[in-house]
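Take a look at the following structure, please.
Complex shown without one protein chain; remaining protein chains in place.
Right, chain A next:
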């Protein structure tokens, strides 16, 4: 494997819009909201940005095609803007673009911004759209919960877990995120719920009930990155650096080959192995301090714990029930409420996760601040469906840690 980018890139500033049903805001407003915070945090001028990446997943109603909407909304100064679309991994992919630009020396300061304006689509849940000519002829046009719900059936079969035990573990995932979301003023959903509410909720896609599914939100998040040297020269002392950014994209093996049993994410396992190697992590269960994972559905978070090597295979559900991932547990997961409650404006989500880890590392997370100082904070995005997806992982920590 290549040498990687550990500690070559520093996060200069980050920002995040308030997520939710932002009837008051267009995509442009949300982008500017996140950008202003990031710019102030970075302490730079727009003219200092050398390159930018925009992450937006849905085009139907949104900013429209190309990088132009970002350049226009932020009045970027003639720089190149690349638009990234990689399903729910778009935000982390935009971050990857900016980070790689800096790491390569092609840019001194680069910007990544993710945005999604879902509440103008008119849908509850994600809009239906074409996935290309061939898929439309032979694929299943199901819903996002339907795609991910299949993990549960396969997980039960693979590990001999009863429907009831798995449903309880899934419910614990959601209850935890709701409890965490209460403490986050920018979260979409800020109401605590109990196990019974989750278990008795209307069924969306068996076995996922209403509270097993994340919110569909409007929002934007932004990162401005540079080299550690430039960060220092700009007066930064506590520097959060990028330890790893890795992605893995399905090549069709899960769906067309044989051997995959449907109960896990093949790509996440690959991306995690690469990310740990890049960051120098040998035992994620011991070394990770915080995780923001792609909890689009409760079952996704649960199996992801195994894919990230934090839980043993087939035992993630036990760790969940043991409170291992609770806010006061060994490795808090979704301490900000996660996709479940912070919300899931697709293009923004990856950057929102990094934003939370960044705040936690700097001790700026307010009521939800983790007590022990975090060392390695991981974020994980999944784009697509379990059988065909993009998995993106970023690990951040204090420079030199």
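Basically, a residue touches a chain if its C-beta (ideal position, glycine included) is under 8 Å from a C-beta of that chain, and two chains touch if they have at least 3 such contacts; residues count from 1.
Note that contacts and distances are computed from a predicted model.
Going by its UniProt record, the hidden chain of the complex is named "Hydroxymethylglutaryl-CoA synthase family protein" among "Double-cubane-cluster-containing anaerobic reductase", "Acyl-CoA dehydrogenase", "Hydroxymethylglutaryl-CoA synthase family protein" or "FAD-binding protein". When the full complex is taken into account, the listed residue touching the unshown chain is A:125, out of A:43, A:125, A:314 or A:329. Here the missing chain is touched by one residue of A:80, A:146 or A:329, and it is A:146.
Within the whole complex, the absent chain has one touching residue among A:136, A:286 or A:313, and that is A:136. Remark: the residues of chain A touching the chain excluded from display are 122-123, 125, 128-130, 133-134, 136-143, 145-147, 149-154, 156-157, 202-206, 208, 251-253, 255-258, 261-262, 386-387.
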